[in-house]
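As you look at this complex, bear in mind that one protein chain is not there, while each of the others sits in place.
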Amino acid sequence: MRLGLLVLLAAAFALSLALPWAALGELFAQDRSLGWAVLAELRLPRALLALSYGAMLGAAGAAIQALFANPLASPDLTGTTSGAALGAVVTAYLLGFTAPLALSIGSVLGALGALGLLLALAGPKAETATLLLSGLAISALAGALTTLALALAPSPFAFYDAYDWLMGSLVDRSLGQAGFAALPAALVILLLWRMRDALDSLTLGEEVAQSQGHDVARMRIRIVCLTALGVGACVAICGAIGFVGLVAPIFARRLTGGHPGRAILPAAAIGAILLLAADLVVRSAPLGRTLPIGVVTALLGAPFFLWLVAHMRWRLAR
Amino acid sequence: MTPLVTASGLSLAGRLRETSLTLEAGALTCLIGPNGSGKTSLLHAIAGIGRPAGNVRIDAVDPAGLAPAQLQRLLGFLPASRDVKWPLTAADLIALGGAGEPEIARILVDLDLAALAGRRIDLMSTGERSRVLIARALAARPKLLLLDEPVANLDPLWQLRLMDYLRGLARDQGCALLIAAHDLDLAGRYADRLIIMDEGRIAADGAPGALLASPHIKAIFGIERGEAGWRPA
Partner (left out) sequence: MRAFAFVSAASLALAAPVEAAPRRVVSLNLCTDELLLLLGAPRQIASVTHLAQQPAEFALWREARRYKRNDGSLLSVAGMRPDLVLTMGGGARDRVRIAGRLGMTMLDLPYPKSLADIEASVARVARALDQRGRGERMLTALSEARRLKPARGIDTIWLGGGGRSASATGLAAEWMALAGLRQRALRGDRVSLEHLLARPPAVLLRSDYRAGQYSGEQRWLSHPLAKGDARSRTIATDGRGWTCMGPNLLGEVARLRKEARR
């Protein structure tokens, strides 16, 4: 199973670099070094961002779902990505700190704020309904504030960036920017993976986990901080992309027999594949129009989410 | 003989007042008391749940700060809630208790769960699920077992079979068991020692036969023994 995932991931990455082939093929025919330059400076950052951001969303989704013991929790439904976008926008557009590091820090702080607010509102042992409602409220608030901040920013062109921030974009990012997202994401995924046994023990409930020697309160703080860090770093570069963090862990848990902690790495792989695929869809949009990538993930993810809710309700009613 | 478990100065915010007790290896102790008397809190305090004050020694070892792998051989806790959030199979869930393959196989046989090993826990009946969760707590044969109402959700046959098994664990393996129970008769029949809790502290502690006939029962529970069994006092 693992091998299959890795092969799929490698294939998706390669396709992301190669398609559309026509333009690239022409360049290579004209001038080989130019072809490589386009590949390295333009295609590679985009593929790398899709890989890292998708993997980060998958891993973060798996961790948050394990923490809240709820298959409906995810970075977007808990307001993490929206909070991160708000943090980045306020930092760069309103406060004027435009250095990449400043943007990332602002984004991480925004994500932390959103998650912290969620824990304060819904509590760590929240029921599904409370969790979702609080998360959606925080998401909506953050989204509205982001649009407001963009409307009031010094630059009158800022308002047109709302789509990029709220629905995500991987276009025209440099290799340096991709690194700013990929490195924190890789680090956070690794650290989350190390917590997989502790997360698995949470399936028995908080009390049993504590009796087994796991410090649940500290685990909670660590997961919140780590997901805020990883998701924040990615949102600072690409904006908020939704639904990947919801869908990927659910498929991953199918592969791990329901263990939520062990699903972190498979969820990362599946998340990366999903986002790479979504990016390919965006690139083959008709009429050469620009589709925000968040639209594609939402079109695929929202029906899945609806099915999930219906399925859960049906199962509980049985 | 030094007791297996010594606990002193245990307290848990508002629910358990400062309490100390010792537990012998090979003894099955039952905790009884009305709702809210602190049974669950005492179990939590010994298990280290919810930041209790006080200290505990199991086999002269302090469980606080031990790694999960070592702690699982020392202490096993079963909560009152039989809720499992994730659709794991019975075998996988039992494995989360830290037991190895042979130990899992053995407990599956002991608790008659062999046929259910590959079944998903959310698709089982409450009784079956209960047995799986109990199996998880027992599989690694920890020295101290803290069980919160283990026979709840079990049918009468399994209530007796489980209590027999637990008594066997105590006698043959030398475990110390502390079991919170509601059923006074069951407690009286299987316990080597009875502890009655009331309002967050230990009200009485001694042999089951003597305690069940004492005025403590009427005073704390508000019931007394009649010809047909227990009745309101």
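By written order: A and B. Residues from 1 in each chain.
By definition in this document, a residue touches a chain if its C-beta (ideal position, glycine included) is under 8 Å from a C-beta of that chain, and two chains touch if they have at least 3 such contacts.
Because the structure is a prediction, the values reported are computed rather than measured.
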Chains in view that touch the one left out, judged over the entire complex: A
So which of A:4, A:25 or A:96 would be touching the chain we can't see? A:96
State which residues belonging to chain A touch the missing partner chain. 23, 27, 30, 34, 37-38, 41-42, 92-93, 96, 98, 153-155, 157-158, 160-161, 164, 172-174, 176
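Everything that follows uses one rule, which is that only the chains that are shown with their structure count from here on.
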Mind checking the centre-to-centre distance between chain A and chain B? Centres are C-alpha means, answer in whole Å. 43
In the complex, go through chain A and note every residue touching chain B. 69-70, 197-198, 200-201, 203-205, 207-208, 210-214, 253, 257-260, 315
Contacts from chain B onto chain A in the complex sit at residues 44, 47-50, 63, 66-68, 71-72, 75-79, 81, 83-89, 92-93, 96, 98, 120, 122, 133, 136, 146
